[in-house]
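A single protein chain has been omitted; all remaining protein chains appear in their positions.
On to subunit A.
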Amino acid sequence: MLRPSDERNSTILAYILRRFAILILSLLIAAVVLFVLLRLLPGDPANALLSVGADQQQIEAAREQVGSNLPLWEQFLRFVGSLARFDLGTSFVSGKPVIEEIAARLTVTVPLALMGFALAVAIAVPLGILSAVKAHRWYGAAISTVSQLGIAIPVFWVGILLVTVFAVNLRLFPSGGYPRRGWQNEGQVLYALALPVLTIGLVMAASLIRYIRSATQDVLGSNYLRTARALGASFSQALIRHGIRNGAVPIVSILGIELATTLLGAVVVERVFALPGLGSMLLLAIEQRDYPNVQGVLFISTLLVLLIGFAADLFQRLIDPRLRERATGAAT
């Protein structure tokens, strides 16, 4: 017979395995959907290589080079075949391996998303808790109102506003662009990312505040908190010992979704600030019908989103024993 701790470990392991299998399956489905959707778009990727004046021979040569002259099923087999070898292929347009360019672009997008996310959490957690605890004070109400407003404003508009104020008028930060030597010069990168990070941070904080506020209100009205208070704990003791851990459970899954959204939403911010990230790569690739690049970016984004969801789930189970038991029940 297993000792309780062994049993607990094995159920977690089973859960991880099962969750991992789902992850792989989702990736496969995503790959098929991507392939099909892209081919539904009108246009030919060979066109990106040609210009007005190209003759029939050049057109055929370009089609052969990008493989758009092959039947669809053959293109699909090639695509799946290379995916199985962890090969995302070669860009039709630049002739470079897709993975190489994605790796370069990730050095922009990942820090941008993470810093924006961290800033949003840093703003939203204290303000969210404050607005819940002091819901009846004027500033509690004010925080809620401002966060409602923040949700209504589109992200590109915030970016343009920040550029107008902090770059064009005050000249405090650059209006866009990215240092050409990248992270070899951290100071310059941080300087270039200041406004984009602020944009993401503010917009994301606005929606996070609401979640944190309502999660905190749930906790405040809960029986266990009242019981803890009745047993003699002070309000702050009770909140820290029981409230935060309980309140964190739904917040973690929200944070996971928000982080994934930020990664994908970076498309807009990158365009406003002319940053060479994953989003601008995707936009350009779609314009040019550069299928390998589009597939590569979307595939990697899907992977990142699934991984973040996976991590958030796992983390939730670590902090909440009730969910662990549910996992056990499902696994057996």
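As a convention for this text, a residue touches a chain if its C-beta (ideal position, glycine included) is under 8 Å from a C-beta of that chain, and two chains touch if they have at least 3 such contacts; residues count from 1.
Note that in this section contacts and distances are computed from a predicted model.
**Student:** What is the missing chain called in its UniProt entry, if the choices are "Phenylalanine--tRNA ligase beta subunit", "Dehydrogenase", "ABC transporter substrate-binding protein" or "Amidase"?
**Tutor:** Record says "ABC transporter substrate-binding protein".
**Student:** Taking the full complex into account, find the residue in A:Ala48, A:Ala132 or A:Leu220 that is in contact with the omitted chain.
**Tutor:** A:Ala48
**Student:** Out of A:Ala30, A:Ala61, A:Leu106 or A:Leu190, which is the one that touches the chain we can't see?
**Tutor:** A:Ala61
**Student:** Which residue among A:Phe35, A:Phe117, A:Tyr211 or A:Phe273 touches the omitted chain?
**Tutor:** Going through A:Phe35, A:Phe117, A:Tyr211 or A:Phe273 one by one, A:Phe273 is the residue touching the chain not shown.
**Student:** Using the document's contact rule, name the residues of subunit A that touch the chain not shown here.
**Tutor:** Touch set of subunit A with respect to the missing chain: 42-44, 47-55, 57-59, 61-62, 65, 93-96, 101, 104-105, 160, 163, 167-168, 171, 174-178, 180-182, 271-277, 280-281, 283-284, 287-289.
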